[in-house]
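Below is a structure I'd like to ask you about.
Just one protein chain is left out here, and the rest sit where they should.
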Amino acid sequence: MTTSTSTICPTGTSEMHLSPQPVGKLSIRNATKIYDPDGVNVLALDNCSMEVEAGEFCVIVGPSGCGKTTLLNAIAGFHDITSGDIFLDDELLCSGTKQAEPGADRIVVFQHGALFPWYTVLENVTFGPLVQGKMSASAAKKEAEEILAQMGLKGISHSYPSEISSGMRRRVEIARAMMNNPKVLLMDEPYRAMDALTKTIMHKNLLDVYDQSRKTIFFITHDLEEAIFLGTRVYVMTTRPGTIKKVIDVDLPRPRDYKILSSDRYLELKQEVIESVHEEAKKAFEAGEREMA
Amino acid sequence: MSAHEHISGNGGPLQGGEMQITAVSKSFGIGPLRQQVIENCSFTLERGKLTVLIGPSGCGKTTLINLLAGYEAPDSGTITVDGAPIKGPGKDRLVVFQETALFPWMTTLENVTYGPIVRGEKSKKEVEEEAMHLLRKVGLEDFRDKFPIQLSGGMQRRCELVRALINRPKIMMMDEPFRGLDAMTRELMQEYYVRLFEENHLTNLFITSELEEAIFLADRLVILTNRPASARTVIEIELPRPREFKLLATREYLHYKQQALEILHEEALKAFSSGCGATVADFLEAYSEVESK
Amino acid sequence: MTQKKPVYFMGINLRKLRKSIFSKTTYRGIVAVIATVILWELCARFEVPIIGMIPAPSSVFSSLVEQLQDPAYWECWVVSYDRVLSGFIIAQIIGIPLGLIMGLSRHLRDLSFPTLEILRPIPPLAWVPTAVIFWPTPEMSMIFVTFLGAFFTMVLNILGGVKNIDVRYIRSAQSLGSSGFDIFRRIVLPATLPSLFTGMTVGMGITWAVVVAAEMIASRSGLGFLTWKSYVAGDYPVIVIGMISIGIAGYLSSAVIRLLGDRLTPWRKII
Partner (left out) sequence: MQTEQTLSGKAVATQDVSVSSISLFFFRLKLWMKSPTPYLTLLGLSLFILTWWLTTEVWQLPRFEKLPGPVSVVKEWVSEDPAYGISIYTPEYYEHIWKSILRVLQAFGLATILGVPLGLFMGWKKTFKDYTFPVMEILRPIPMLAWVPLAILMFPEREMAIIYLTFLGSFFATTLNTLLGVESIDEAYFRAARCLGAKSRHIFFKVVVPGALPFIFTGLQISMGFSWFSLVAGEMLAGEFGLGYLIWNSFILVQYPVIVIAMVTLGVIGWSSSALIRFVGTLLMKWQSRGSSL
């Protein structure tokens, strides 16, 4: 699993400086989003700015309903923002007047998973290249089998998603994304509602993929332990309207494994994140109750 | 959320019970379809302690709680409360179910008062007074006439806690009560629940598959074996009370976590050798590599 | 950045209401309906084959004015409603307890379910001759066929509703000290109500279809007969009036049931 081959990271190698030009730099400047459901304005994002380096594993944490997913959807091109600009590799992706077009350079891994239940694992993984007409069916099949094998998913390519475990489903979804060699991987709380054991596996698998490909990963989560363990930087968001409250550099060495969880630095970082997030979470909780009353 | 006040209402202090589970076995089906779910399981719920049961998903935790609550009878073995064997469901042992089992057709107040009213122990007015007293303590007094569907996930769980508490049970049994809540709300509910417990010192049984939650809450941690389930190890958690979230970033906590993980890993190994479960295989693969590094 | 606040009037969110009324969807719907009526008129005027045979809206409208003043027309409404209600109510009286009993007792279910399953696929109208032979008056036979239409739907929906009650509700109630009839009254009954009303809504639809057809086949009164008679008499615009009347009558009955359902199961409404 740890051997780096060209298929899983077609543009780079495991050492970042060797790759000609790291891609996937995200610049978010003063992004603001106002929703208008039922004729009532809701300010979801308020002047939110952040710079994500190319090849960074960026993790966003914050209470529920704070606008994390709004940000992700704007980058993915599922809806627009009211004002501000988002750049990908210094090219304007979306702004107050322009909605981004969804495309294979920014692939989303969804909260509840979005493998097509009516296709087999193989058909799911080859979906991207085939609809884009980038590869022949046989070439796509060959490459998909390789990627699946590297991710430890041999022998399930003809199963339907409903026949494999939820952990496997998530890994297939990542394989489907990597098949398109995206610039940015957008992950919207992908491991929510998984039990502790399954999460452990998922983290290890994702770190492997990241270490080999050094893709930019934009990862949203509620789970603080997960945030520090995975991320290069952790961005703490405030409760609605969302803006970046604090940026924490996670200076833990890579490749990471579970020994890091007992290091002093990890505990320090965890302390720091717990303090800043817990405060916001309480605010959000109380605001939610007031709203319902 | 003024959980720091005493919650026993105006009916005097609550008295916890002691529950003894001795050599309990349970199987389902007959002939080739027979599945031994619980085998020779023994442990004690000590008076006034919070015991947490943890085990791999699908190991038979829910069956165990059905036996303890009296919804099902064990094939062999005895279950006693304060020395007396249990006969069927009773109000001395109350279960708070996974997700929520509030009656959707009753308002918050009707749900809470349901138990005392059907038993006809007190007048309706008295019961309602007591219910309002409890609801006020958990910050739900403004929601007395709302239906469960109108409450947020966290509120529903609090309403369930009150519905159980008003019956002054000797033993509270929580079957993964916070499952399905998002991580932030879940943490707040954990903190909230642990406060309630620290106020009352009822005998509590808490079932979960989240290790972090288990250690944070428990006085005693019972680790179950994989199918057929039995109590494998009991770890006494001697973290200070009242428990605070900062605890999760301490060495002691980490020590307990690793101790428990090791045992869970062993259990996963056993389960794997008996040919059970894709999730377990996944877990092993991830965890074994970590160890060999 | 100013935030607009919701404006409420009598519990209705006015902004939301305004948004839904002045939306493209409403406007397009109105355009589509008007266009359909114009097209229909044109087809009739130019005697397009098949569709052109339908009486034009203009002639329907002028004969509607006559009909509305004719007490015989209103008599038809009363007669049809009378039949629908009798059949439907009898179906409730027999169907609801039967469905509940079948849901609660496995043995009774095993005993009666296969017979129901055998009788159910027979279309209700196939019963018309048998009913006419058996019942002493045509009126009774028609009510019997109407009853059949709603009966199977009711029983099956209630049966499904009882069987799908979450066992946790029953268990919670047991833990809280409830038992026997109390569980039935406070847990089983309310938990089955939503599927009961689903059954009633579907059943009401079938009931109207059955009554109309039965009236055409074997009766001399009611809205169904009105349409049939107009066809036989060559008074074609009245056929369309009859159809529209039946549509309105059916819609009103379903609306009443929906309203009743919303009233009796308030916990299903969100906020």
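Each chain gets a letter, A, B and C, in the order it is written, and its residues are counted from 1.
As a working rule, a contact is a pair of C-beta atoms (placed from the backbone, for glycine too) under 8 Å apart; a residue touches a chain by one contact, two chains touch by 3 or more.
The structure presented is a predicted model; accordingly, all values stated were derived computationally and were not measured.
Asks: Wait, the hidden chain, what does it touch out of the ones we have here?
Replies: Counted over the whole complex, the chain not pictured touches A, B, C.
Asks: Using the touch definition up top, pick the residue from C:Ser86, C:Thr146, C:Thr192 or C:Thr227 that touches the left-out chain.
Replies: If we include the chain that is not displayed, C:Thr227 is the one touching it.
Asks: Pick from C:Gly95, C:Gly199 or C:Gly242: which residue touches the chain that isn't shown?
Replies: C:Gly242
Asks: One chain is left out of this view; which of C:Pro97, C:Pro114 or C:Pro266 touches it in the full complex?
Replies: Once the missing chain is taken into account, the touching residue is C:Pro114.
Asks: What does the interface between chain C and the hidden chain look like in terms of residue numbers?
Replies: These residues touch the chain not displayed: 24-25, 28-33, 36, 50-51, 53-54, 107, 110-115, 118-130, 132-136, 205, 208-209, 212-213, 216-217, 224, 227-228, 230-231, 236, 239-240, 242-244, 246-248, 250-251, 254.
Asks: Write the list of chain B residues that the hidden chain touches.
Replies: Chain B touches the missing chain through residues 30-33, 35, 56-58, 227, 275-280.
Asks: By the contact criterion defined above, which parts of chain A meet the unshown chain? Give residue numbers in ascending order.
Replies: 76-78, 102-104, 106-108, 110-114, 116-120, 127-128, 131-132, 160-167, 176, 180, 193-195, 198
Here, only the chains that are shown with their structure count from here on.
Asks: Could you work out which chain's C-alpha centre is the most distant one from the centre of chain B?
Replies: Comparing chain centres, C lies farthest from chain B.
Asks: Just the number, please: Cα centre separation of chain A and chain C in whole Å.
Replies: 49
Asks: Roughly how many whole angstrom separate the Cα centroids of chain A and chain B?
Replies: Spacing between the chain centres: roughly 33 Å.
Asks: Using the touch rule from the top, collect the residues of chain A that touch chain B in their complex.
Replies: Residues of chain A touching chain B: 1, 63-64, 152, 164-165, 167-168, 192-193, 195-198, 200-201, 204-205, 221-225, 257-259, 261-262, 267-268, 270-271, 274, 277-278, 281-282, 284-285, 288-289, 292-293.
Asks: Which residues of chain B touch chain A in the complex?
Replies: 56-57, 139, 142-143, 150-152, 154-155, 180, 182-185, 187-188, 209-212, 245-246, 248-251, 254, 258, 264, 268, 278-280, 282-283, 285-287, 289-290, 293
Asks: Quick check: in the complex, which residue numbers of chain B touch chain C?
Replies: 69, 71, 88-91, 93-95, 97, 101, 103-106, 114-115, 118-119, 147-150, 163, 167
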